[in-house]
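For chain A:
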Amino acid sequence: MGLLLSYSLRNLAARRMTAAFTVIGMGLVVFVFAAVLMLAHGLERTLVSTGSSDNIIVTREAATSETVSILGRDQAGVVKTEPEIAVGPDAKALTASEIVVLISASKRSNGDAANVVIRGTGPEAFTLRQDIKLKAGRMFAPGTSEVVAGRSVAKNFEGCGLGENVRFAGRVWNVVGVFDAGGSGFDSELWGDAEQVQQAFRRPIFSSVTARLRDPGSFDAMKRRLEADPRLTVEVEREREYYEKQSRATASFIRVIGLAVTILFSMGAMIGAMITMYAAVASRTTEIATLRALGFTRFTVLRVFLAEAFLLGTLGGVLGLVAASFLSLVSVSTTNWDTFSELAFSFSVSPGIIIGSLIFAVLMGVIGGFLPAVRAARADIVNSLRKA
Partner candidate 1 sequence: MAENVIEVKEVEKTYYRDRMPIPVLRGLSLAVPEGDFVALMGPSGSGKTTLLNLIAGIDRPDKGRIIVAGTDLGTLPEGQLAKWRSRHIGFVFQFYNLLPVLTASGNVELPLLLTKLSKKERRDHVRAALELVGLGDRMSHSPRQLSGGQEQRVAIARALVTDPTVIVADEPTGDLDKQSATEILDLLGRLNKEFHKTVVMVTHDPRAAERARVVHHLDKGELD
Partner candidate 2 sequence: MNILRLVFLNALRHKLRTALTIMGIAVAVLAFGLLRTVIGAWYTGVASAAPDRLVSRSKISITFTLPIAQKEKIARVPGVEGVTFGTWFGGVYKDPKNFFAQVAIEGPVTFAFFPEILVDPEAVKTFGAERNAAIVGSALAERFGWKVGDTVRLVGTIYPGDWDFVIRGIYRGRDEATDVGTFYFNWNTIEQRMAQESPGRMGQIGWWIIKIDDPARAATISKAVDTEFDNSSDETLTETEAAFQQSFVAMAGTIIVSLQIISVLIVGVILLVAANTMAMTARERLSEYAVLKTLGFGAGHILGLIAGESLMIAGLGGVLGVLLLFPAVEGVAQGLKAWFPAFPVDPATFVLAAVAAFVVGALAAVFPAWRAMKVSIVDGLRRID
């Protein structure tokens, strides 16, 4: 088989141009295939990493996002005193009652308006979310119109950089710090003092209460009790799961469109592979007959041509993946339709995507090469030799 494989390789090399066209074609398809999956995966990963599995988040029942959730101060107060909640070094319960609203802001790139999340919170926000670090400037001072910006917001929106100011809800807000949330959804938010945000937007309510659990195992019991509490109309979820859900509509949209396109796309590339392989078979009728005359079986001939198609597919797959891997350096932002707010994220590759793309590429090659290989295997020895 080793000799036959090198025979296939040499044949591809001999038909360099045609083979190159086919490989590039399949490479393009794999590139798009991988890119779409990387985009959806990047979006999901961003939102999954937005939460911690030790934290819970309490919102109003049936509210699909924090923006539409309303909790009265009294309700927030009830949640905060639950016994399962961990206590910080300062002996206070590790919770944050937060108000989340959307403002319309202009993108630096083209001036288009997009919705940005304003989270009214307190210093607890950082204690609860250990991964988030201020990377420039300082924390907002309570009782002032100061905000800190997630790094994506700081980069992408007018007036949201360190030292700049942004106007909303009838006030001018100074950006005094920029924080890094490690590529999670919080990077796409502005954080300010909860009371100031409530006053400015005239919404004396909270959107959610986030709390650290003493023991993550106590989640189920707490969830059951709180959701049954007659004083409350709330839903309790693990923070990670809550944010993960918010990637569903947009990620599935990207997948549906992307995969529909790639499937069509791949048919084009398969046809390209088929053309190349048919030509390879046609131009080697004599060779094939000679091999058969030497005693090679039809099955071996079939294998030789399938191996060639397999090589074409693999090369295309590797080419497409290499090109797509450069996309992980690209950060994009789009409106997340689940929350209606702008979310920055990166193309993100996973082992599943790599394997999937390679399988996809090999399938394209082998399916494209199958019929031609069958034709080669079925060629009649005597006739083929005479034609020469």
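Basically, a contact is a pair of C-beta atoms (placed from the backbone, for glycine too) under 8 Å apart; a residue touches a chain by one contact, two chains touch by 3 or more; residues count from 1.
Inclusion criterion for the candidates: all candidates are chains of the complex that A comes from, given by their letters.
Owing to the predicted nature of the structure, the values given are computational and were not obtained by experimental measurement.
Engineer: For chain A, which of 1 or 2 is the touching one in this complex?
Structural biologist: It is 2 that touches chain A.
Engineer: Which positions of chain A touch candidate 2 when the two form their complex?
Structural biologist: On the chain A side, the touching residues are 17-18, 21-22, 24-25, 28-29, 31-32, 35, 39, 60-64, 67-68, 101-104, 110, 112-115, 168-170, 201-202, 233, 248-249, 253-254, 256-257, 260-261, 264-265, 267-269, 271-272, 274-276, 278-279, 332-335, 340, 342.
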